[in-house]
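Complex shown without one protein chain; remaining protein chains in place.
After this line comes chain A, so read on.
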Amino acid sequence: MSLDTAKFSDLDALYSTDAKVATQMYEDPGLFAEEMEKIFKKTWVWVAHESEFPDKGSFRLSHVGLEPVIVVRDRKGAIHVMVNRCRHRAATVCEVKKGKTSSFQCPYHGWGYGLDGSLRALPYPEQYGDDFDKAQHGLLKLRTEAYNGMVFATFNEDAEPLVDFLGPEVCRYIDLFMKQGGGFPVKVLGEHQFAVPMNWKVQLENTTDAYHFPIVHKSFMQTLDAQTTDLFDFLDKGKGWVEDLGNGHSIMMMMPEREDLDDHLDDPIEDRFEELAAEIRAEGYDEAQVRKIVRAVGGAGFNLNLFPNVSFSLSFLRVLTPKSVEQTEIRHIALGMEGGPQAANQARIRLHEHFQGPMGFGSPDDAEVWERVQRGTKGGEELPILVNRGLVDEVPGVMGPRGHISAETGMRAAYEMWKRMMSND
């Protein structure tokens, strides 16, 4: 395999104009290397939620593509994202996943860095001579911007501002999604992490794929009460849609009645949340607040997929980290209410455990089919992967095409962006 084969110059052969994906897209290590350069090092990559490092001096480790980074809040509250690599001989300066510190001290020869990544001190500096400039030897920093608690970073100094990359519709949906704080700030309650032997794009395709839901998640559906089953029956009801939101982003609106959690607050409380409502009432919240909180516990009614690595799904965040052409790590991040009633957060956590994670009733089945895609890819290399479902009756949406709830419109949005980025030099 070499970089000068036709396949990299002929992007149309990899993702054709009639929405067919070539098998190499999941398999070619050279292509993967190029994606890491042209996509993950060029665009805004999600690194953390602000509640994961709420205080001055708190930090968490994350990744931008293959690169390990530290996301940290300095003493003034400013957020920095920097590569976790000592400027002396490259040791990682932090191996604690999450915590609080006043500085980062390299364990090898003791170079010390401030919370903003600047090199503060090094032992016995004399041998570097008088012209050694500490200012030139800080940790490598990335551009960092946040929108509504979501922190993104990029190596690309020329990237457009984050809000422009997201675009107005994505920003609007992020704001709607965050209403699941029920009037409180949204905070991360914990996360599941699991690795799947698949190409990252297999996962990228999944979060706005409603077509698989009734099949893959049948066993999850069977554990729901009648009312909730009805809620999740979005494919049959067909009131929802999938829409290309520009720049590779897409939305799958499953339950339009839950698009804005501030609407329909007078509807009767769902049976499954009656006990919870009683508990919250007992804690002294007034009826309007009880209804708002209970409605928020159920999560938003849609999945929002952001190119290239984060999605918002009903009530949690799904983050993908590519590891190699056939290995991807997934984080499923549970969200709750900062300062809200404990009973509400407990309910959110139990709902999260029910579907997500290695022992959930949903994630293992997702992981199984993702892995099977990668295994199936080994055969029939000449066969294309189809993402053309729903092309027949797409209509124009706000930013891009809008399709049937089970259409592959979101995947096409992502692959169009993939192609655009891969064609840049």
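FYI, a residue touches a chain if its C-beta (ideal position, glycine included) is under 8 Å from a C-beta of that chain, and two chains touch if they have at least 3 such contacts; residues count from 1.
Criterion: contacts and distances are computed from a predicted model.
Per the UniProt record, the absent chain's protein name among "Aromatic-ring-hydroxylating dioxygenase subunit beta", "Nitrite reductase small subunit NirD", "Proton-translocating NADH-quinone oxidoreductase, chain M" or "Cytochrome C oxidase subunit IV family protein" is "Aromatic-ring-hydroxylating dioxygenase subunit beta".
When the whole complex is considered, the residue among A:P125, A:P161 or A:G190 that touches the unshown chain is A:G190. Set against the missing chain, the residues A:G357, A:G390 or A:G403 yield one that touches it, A:G357. Considering the whole complex, the residue from A:R75, A:R89 or A:R375 that touches the absent chain is A:R375. Against the chain not displayed here, chain A makes contact via residues 97, 189-196, 216, 218-220, 222-223, 329, 334, 342, 345-346, 349-350, 352-354, 357-359, 361, 363-365, 367-369, 371, 375.
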